[in-house]
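Following this message is one structure expressed as structure tokens.
Every protein chain of the complex appears in place save one, which is left out.
And then subunit A:
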Amino acid sequence: MASLTPVEDVIREKITAALQPTTLEIHNDSHLHAHHQAMQGVTSKETHFRVIIASEAFQSKMQPARHRLVYSLLKDELAQEGGIHALQLRTMTPEEDAKRRAREAEVE
């Protein structure tokens, strides 16, 4: 059976293979943006993604370099007509991810 989320599947596959993430959350926010002018005539339900990644691969890289690394993995999907229109990224090292979790636990 064909996947209902082909784009999300590709994102997961490519990021998992290339970055071996310790955290990988993929949120599909497309429904929030379906009414946008830019989305007129686009039938894909997978246009807007928010992705949270923790990986050793981000070690000693500044944020722009980390984002570029992810963008380069998803180059084709971003360039495609009707492909990924928006990609929000949160890129952390595993240590930064642990700190974030500790901070969030504190707040709760």
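In this section, contacts are C-beta pairs under 8 Å (C-beta built on N, C-alpha and C of every residue); 3 or more make two chains touch, one makes a residue touch a chain; residues count from 1.
Convention: contacts and distances are computed from a predicted model.
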item: Chain not displayed: protein name in its UniProt record ("Large ribosomal subunit protein mL46", "Monothiol glutaredoxin-5, mitochondrial", "Elongator complex protein 5" or "Dolichol-phosphate mannosyltransferase subunit 1"); value: "Monothiol glutaredoxin-5, mitochondrial"
item: Which residue of A:A2, A:A17, A:A79 or A:A105 touches the chain not shown here; value: A:A79
item: Interface residues of subunit A (partner: the chain not displayed); value: 33, 36-38, 63-64, 67-68, 71, 75, 78-79, 86-90
